[in-house]
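Could you have a look at this structure, given as structure tokens, before my questions?
The other protein chains are all here in position, but one chain of the complex has been omitted.
In order of appearance the chains are A and B, and numbering begins at 1 in each one.
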Amino acid sequence: MIKIIKKISVPLISLFFLINMSSAGIAETNISAEVGFVFNTLLFLICGFLVMFMAAGFAMLESGMVTSKSVSVICAKNIGLYAISGIMFWLVGYNLAYGIPEGGYIGTFTPWSDSSSLEAGYSAGSDWFFQMVFCATTVSICSGAMAERIKLWPFFLFAAILSGVIYPIVMGWQWGGGWLATIGFSDFAGSTLVHSTGGAAALAGIIILGPRFGRFDSKGNPKAIQPFAASSIPLVTIGVFVLWLGWFGFNGGSQLALGSFADAVAISTIFINTNLAACGGVLAAAVVTRLLFGKTDVIQMLNGAIGGLVAITAEPLAPSPLAAILIGAVGGVIVVFGTKLLFSFKLDDVVGAIPAHMFAGIFGTLVVPITNADATFGAQLIGVLSINIFVFVVAYIVWSIMNSLFGIRLSKEAQAKGTDVTETGVIAYAIRD
Amino acid sequence: MIKIIKKISVPLISLFFLINMSSAGIAETNISAEVGFVFNTLLFLICGFLVMFMAAGFAMLESGMVTSKSVSVICAKNIGLYAISGIMFWLVGYNLAYGIPEGGYIGTFTPWSDSSSLEAGYSAGSDWFFQMVFCATTVSICSGAMAERIKLWPFFLFAAILSGVIYPIVMGWQWGGGWLATIGFSDFAGSTLVHSTGGAAALAGIIILGPRFGRFDSKGNPKAIQPFAASSIPLVTIGVFVLWLGWFGFNGGSQLALGSFADAVAISTIFINTNLAACGGVLAAAVVTRLLFGKTDVIQMLNGAIGGLVAITAEPLAPSPLAAILIGAVGGVIVVFGTKLLFSFKLDDVVGAIPAHMFAGIFGTLVVPITNADATFGAQLIGVLSINIFVFVVAYIVWSIMNSLFGIRLSKEAQAKGTDVTETGVIAYAIRD
Partner (left out) sequence: MIKIIKKISVPLISLFFLINMSSAGIAETNISAEVGFVFNTLLFLICGFLVMFMAAGFAMLESGMVTSKSVSVICAKNIGLYAISGIMFWLVGYNLAYGIPEGGYIGTFTPWSDSSSLEAGYSAGSDWFFQMVFCATTVSICSGAMAERIKLWPFFLFAAILSGVIYPIVMGWQWGGGWLATIGFSDFAGSTLVHSTGGAAALAGIIILGPRFGRFDSKGNPKAIQPFAASSIPLVTIGVFVLWLGWFGFNGGSQLALGSFADAVAISTIFINTNLAACGGVLAAAVVTRLLFGKTDVIQMLNGAIGGLVAITAEPLAPSPLAAILIGAVGGVIVVFGTKLLFSFKLDDVVGAIPAHMFAGIFGTLVVPITNADATFGAQLIGVLSINIFVFVVAYIVWSIMNSLFGIRLSKEAQAKGTDVTETGVIAYAIRD
């Protein structure tokens, strides 16, 4: 189902020997069914492991961005959320998304089970794996924003709900062939479905949580950087490079097929546009911070790469190289000013996840019609609003309920002591004896 | 030969499209011989580079787990052992394993040479590469346990013997079609052959070496964590994510063929089960440490992932998703209690390699018959005992001889000063000027 939906933007392919004919959205090819099956499955597996590795990228980016007293907890959150997402997406998520009736709103609460057939064109397990790592990515996005003051196990509970229920529902709306697909919404690899979803869930979380103690002064300005300095810029840098690498899988694999001339060409184009958008994001953030603030802010360059990548994700196939660079550059600029915007509302997003994923994701989705004639601005707006609002509201309710039931925020003393000590009992950097 | 042996556990998923019946162990397919050859070779190359990258994963995990005075040496050991393994496995290892007579005990002492033919179904070089990185993994496993008090060059000598002789011998017993294969032992990707082998060699080593000075107090209890604190939890976390990533290659590539519907489906299943087992290991360790010790121990979560991965490695294809989660969860619990067990014997395994690799490997191998009807408990027990005992005894003898010839342990002064200073002359973290 996802195949057909996504294929709308990829006009030509087929799995069978037929020289011309094919059903809508399948490219013509004379590659045999079984060879095509292996190619398509291989695409999902390779792109799947690249996206899986993004979990490590988020762990590094966030470990580097938090203060050195909250690093072990970030590591625990990231390895834990990936584990939780994997199980939840098997237990309920996949069928909640793909068991949806055509044009519908929600699938079924049943575990996924394998049922591969040659006719499907790819192995069912490889598709599950590829979709699972997308689900985990969504959860990874929201782990960093709430760092340094959230309790560990409430976060894990939220991760289970986000990966098992919230994300699968919006995923089904579009990639499962639900109501958003029916109205013509277009989101190739998930600028909105994945990235805004993660960002909106995080936004709800940080509103309920409140900022770290001492993050803003009495006038609402962020405190000078020192007490909240990033623990390790090289870690952030590895993290961003790993995410950039993983994004080739994220966007490239969303072509959903490799086994034809047309698919191979399309994936190559996607790689190029994905890369160029990130380039644009990096350089835009570098120039903007240098001109506006006097110094070339490496953190904004790194987050600018993410902003560019998120922005191109809604449509990495149709743009020209120049368009990809520009879309990415705007994504990078959005990150810089989005960070300021959150500050002005005294919202404390520790790693800048909301500007990079939610804001840039909204932008990227809205501009799809500029490069892809099949998309309409109206449908894009409906998709962006419905998903962001739905996720934000549900997440807000879930966080609120958890907060009232058992509290989601650590004490001021715990923050002062460091969440590593209070939550995991393991200090992160015993660099000096 | 390995192909035929391992294929026993990959039965008839494929009963479609069988125009050409093929010999035992080759999945039925109508993909042409040359296309299949390229697919199979590509599988070995991709999975091979993933497993190669596990060398980096071990280097990071171990660098992060040791104290900050012994990090450069760990880096030297890990890059060095990978280099040594690569050369030894060419010089003697491969043919010692695969030159074995059917049902036999040992192959030939000759260097590997290339001899690819289309009929083999994959390029000989790609197979060598894939098997070599398994060999290197075995050696990587034992590098961390003995950290902080072993001399560098004796370790390198042992690495040469383990990669050139010990591992290839046990590998030949099973994957070369030797006596263990004949009796029906089943170990898909090496829970015992690789992981227990590495762990048993490490166990012999730490017994001979003794614990770090000051690791246990006079009553035999481990000292409070501070003086032996892990140098960097983010490094451990990257390491574990890299290992998790590499494991898709480790287990997926052990299907040994990609070029058919059946193989593509099988590899997808292996990816899923490998992932779910690691998820189970992480969460089991999180829950157990939280309930028993009050805090969610991030180190045990990370090692729990390894325990889960090792446990599923003996049979990543047959289990259902639920079974994979449970097998992995038990692997994670084994890591937690295995660590305690070693403490109780005053054995100082710096990075927890023995619980994660040897203990979880034994468990994973013994439970194969539960999910794979072709395996028998008797054969599994024989395989586990013979390999673990053989490796332990030979490694014990080798370590003992080296110890009496030139001593393998650094002085108390060297440990106090830090092995980085005494062995490599390079301090690991010059974070502060």
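As a working rule, a contact is a pair of C-beta atoms (placed from the backbone, for glycine too) under 8 Å apart; a residue touches a chain by one contact, two chains touch by 3 or more.
What you see is a predicted model, and the numbers here were worked out from it, not measured in a lab.
Q: Looking at B:35, B:207, B:322 or B:341, which makes contact with the chain not pictured?
A: Candidates B:35, B:207, B:322 or B:341; residue touching the omitted chain: B:35.
Q: Which candidate, A:89, A:173 or A:429, sits in contact with the chain we can't see?
A: Considering the complete complex, A:429 is the one touching the chain left out.
Q: Specify the residue from the set A:231, A:313 or A:380 that touches the hidden chain.
A: Touching the chain that is not displayed is residue A:231.
Q: Among A:100, A:124 or A:240, which one touches the chain that has been omitted from the display?
A: A:240
Q: Which parts of chain B are in contact with the chain that was left out?
A: The missing chain touches chain B at positions 32, 34-35, 37-38, 41-42, 44-46, 48-49, 52-53, 55-56, 59-60, 63-64, 71-73, 75-76, 78-80, 82-84, 86-87, 90, 111-114, 116, 118, 123-126, 128-129, 132, 152-153, 156, 232, 235, 238, 420, 423-433.
Q: Just checking the interface: what residues of chain A touch the absent partner chain?
A: Missing-chain contacts on chain A: residues 29-31, 35, 39, 42, 46, 50, 67-69, 225-227, 229-234, 236-238, 240-242, 244-245, 248, 252, 258-261, 263-265, 267-269, 271-272, 275-276, 278-283, 286, 290, 293-299, 301-302, 305, 321-322, 325, 429, 431-432.
The rule is simple: only the chains that are shown with their structure count from here on.
Q: Between chain A and chain B, what's the gap in Å when you average each chain's C-alpha atoms?
A: 32
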